[in-house]
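What follows is an incomplete set of chains from the complex, kept in their original frame.
When the chains are written out, they are named A and B in that same order, and each has its own residue count from 1.
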C-alpha cells in the first residue's frame, strides 16, 4: 500500500489492512469519500500483500458509520464512482459490486448509523459485525421517495427473503443490531466491549490462511450470492430517476429545513423523522 | 373502494384499507371467499387511493385465520380463482401470485390458525406479523397425501432454505409463532397485546410515503423473490393431481369422520390429528 487518502486512514498490520473512514462532520458519502474509495479499491484489485481489509469509521462519538450519500451532491459523487465502477458505469452500485469482488477478504465493523448507501457499503463487504448496543441500519430511500440504488434491494432480498426485505425497504425504518442480526442484515451483533477483539481475531486468523484458498472460496460463493451487473444497473437507474422527481425533492427539502445532513437530531433519528414528514396524498 | 363483499369487510382510513375475512363458521377458503378475493384484487390492481392493505380475520375467538381450503369444494373454488388468476389459470396459486404483485403494500396480521392455502395466502402478502401467543402455521398437504399447491413450496424454500422447508412441508407439523419467526415463515412474532398497534403504525407510516417509490421498490424485490408463473402452475397441477388420488381421499374421509372442517378439536389440533391418522403402508 503506497497511496494515502484524505478521508480514509489506513494501517497495515501483517497482511491485514485497517481502513477507517473519516469524513467530518458526519461521514456523508460525497465526492471525496467516493474518490478515495475508488483509489483504495484500485490498489486492492491487484492481488498483493493485503489479504484482509477491516473497514470502520472514525466518527468520534460513534454516531455515524456512513449516514447515507450527500443528497446535495448526487451528480458529483456519481461522477467519481464512474471512475471505479467500470467503463460507462456511473453508479455507486457498480462500485460496490466491484468491492464485493476484490481479491481480499473484507470485513465491516459497524458502530453508529449506516443508512442508505452506508448500509449498502456494508452489504457489499464480505461480512458484517455490529456493536450490539450501538448500531443502526436502515434503507431510508422509499421514505424519501426513491428506491435503494446501490445494492440493498439485491442483497437484502437474498439475505433475509422477500417478506423481510419488503419490510426493511418499504418501511424505511431504523433497525437496531439485534433485529438486524435476527433478519440476517448483519452476520452478528457483538457486545460493544468485545467487538474490536472479535474482529481483530478473525481478521488475523484469515490473514494467516493461504491466499489462493481464500480467494477461490470467496469467488465460488460470490458466484451464487451476488446479483448480476444488469440487476445492479437497473437498481441504480431507478434510484437516479426517482431521486430527481418532485416527490423526493420536496421531502428532502423538508428534511433539510429540520437540520438534515448536520450533526443533530434529524440525522440521529432519521427513521422517526421520515415517518413524521408530511404524508404524500 | 366501492364494492362490498359477503366474506370480507373493508374499512378505508386515509389510504390504508383494512380487509377482514369473515366466513363463518371457520373461515374455510371456499368459493365465496375466493370470489370476494378476486373482486377485491381486481379493485386493487388499478393504482388508486389505497396504498396499504392490512388483512386479518374476524373469527371471534381468534381460532382461525384461514384454516385451509374447503376440501369438499375444490372444483368450485378453483373455478372462482380462474376468474382472477388470468386467462386459463384456474388455480389459487396464480390468484395468490397476482396478489403478490398488486400495486399496493399488503400486510397480513395473523391471529389463529393459518394452514395450507391459509398459510399460502399469508406468504403471498408482502409482510406477515403474528401474535406471539396465538398463532399457528402449517402446510398439512403432505399429511393428507398431496403437495402444497398455492405457493408454499416456492415461498418457504426461498424464505427458510431447503432443509427447513423440507421439514415444514414433509412433517406437515403445526408451527407456533416463535418457531415460525425463527425459520422466517413470518416477519416477526409480536406480543398479542402490541400486535394491533404495531401493524397500525407501520401501515400508517407506509401510507404516508410516495406511492411510486413504494411500488418501484416492491416490484424490484418481487423480481428477485417471487417464483415464475411456470413454477406456480407446476405446483398447482401437482396438488390437483394428488388431491384426487385414492390416498388423499381416504385420509380426508377419516378426518371428516373426526369432525374435520367443523369448529372442533380436529381442526384446532390438525397437526396432531394428521400424525394420528392410520399410517399408509
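In this text, a residue touches a chain if its C-beta (ideal position, glycine included) is under 8 Å from a C-beta of that chain, and two chains touch if they have at least 3 such contacts.
Computed from a predicted structure; not experimentally measured.
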Completion exercise
Expanding from the 2 chains in view to the entire complex of this file gives a copy total of 3
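Just so it is clear, only the chains that are shown with their structure count from here on.
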Problem - Centre-to-centre distance between subunit B and subunit A (centres being mean Cα positions), rounded to whole Å - result: 35
Problem - Residues of subunit B touching subunit A in the complex - result: 14, 105, 123, 125-128, 155, 158-160, 184, 186-187, 202, 205-214, 216-218, 220-222, 224-226
Completion exercise
Residue positions on subunit A within touch of subunit B in the complex are 141-148, 153-154, 156-158, 160-167, 169-173, 227, 231, 234-235, 238, 242, 245, 247-248, 251, 275, 277-280
